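Only one protein chain is missing from this complex, and each of the others stays in its spot.
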């Protein structure tokens, strides 16, 4: 069984949701980038006092809360991409190709340095 | 033509990317939530001094940079969800159902108040 | 009347607060940087759907909430600086001197471009 996200279908539902509430006036890319950051930080909050090890074995309750925040981030990301007409597949593929160039595995093996830190 | 994200396929590529670089040691959910926030803020940075109106009509160059940041956020979101075994479709559908309940259109029409602000 | 922050005194109170609760175990710089970001985003949340104009004329209630978030950010910033032994005066003065160099007023007058965008 495969996990597929139908971005067009979700975008259409988000568009209808905003239309029905007259919320398009609030959904400038500027504002949506703020809302996305707020949700990303609510995700961060769940992990702030956990050790890395603890973050790998969340309780069922905690995981459910984390899932909700992940959904919120994704919802604003899809909404923003719809308004800016960003093709998410193209964007992800381009970025992954760039990352493969910036981080050649023989050079960065086992290291977390930023690519600007390699000479 | 429809925009579909094959989450399993992207997850598999991200897993291979991390494996080849011995980066799994860095990819705890805690760390990934931090990386996701860093990318979300790089997205925010593009909009910080723009008016809302300007954020709606980005130059081609600026839009290309914004797309890269959107891709980065999405990549970390998919990677985190893979590690936590979050079903993104389920998460999005549940959250959208919850939002419909929290924000009935007749009550919130044209208003951006948080649902906790409605009595 | 002058506004003075006695950083040493506040740091000492924050240290006592953590000691009394056995919270030093949680206050690694990594974790404190996360907590600071969470608070910074709670500040952001108050402004996300406001126009810039509206953000300049907050209601008394809203302003009180914003003040609380500003305090939270400052508290974590002072706590983090105490642990890392950062001299905040020195840090601010050095950064302001650097900013004066990076952004000469005749070059950036009326423009919000990042210094990397000036040739």
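A, B and C are the chain letters, set down in written order, and residue numbers restart from 1 in every chain.
As a convention for this text, contacts are C-beta pairs under 8 Å (C-beta built on N, C-alpha and C of every residue); 3 or more make two chains touch, one makes a residue touch a chain.
Nothing here was measured: the structure is a model prediction, and the numbers come from that model.
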Displayed chains contacted by the hidden chain, counting the whole assembly: A, B, C
Residue of C:3, C:59 or C:101 in touch with the missing chain, whole complex considered: C:3
Touch residues of chain C, complete complex, unshown partner: 2-8, 10-11, 13-14, 17, 20-23, 25-26, 28-31, 33-34, 36-37, 40-41, 43-44, 46-47, 50-53, 55-56, 58, 63, 66-68, 70-75, 77, 80-81, 83-84, 86-89, 91-92, 94-96, 98-100, 103, 105, 108-110, 112
Absent-chain interface as seen on chain B, which is shown: 26, 31, 34-35, 37-38, 40-42, 44-45, 47-49
Residues of chain A in contact with the chain not shown: 34, 37, 49, 51-52, 112
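One rule holds for everything that comes next: only the chains that are shown with their structure count from here on.
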Fraction-based call for chain C against chain A, same above half, different below: same
Centre-to-centre distance between chain B and chain A (centres being mean Cα positions), rounded to whole Å: 2
Shared interface positions of chain A, touching two or more other chains: 26, 31, 34, 37, 40-41, 44, 47
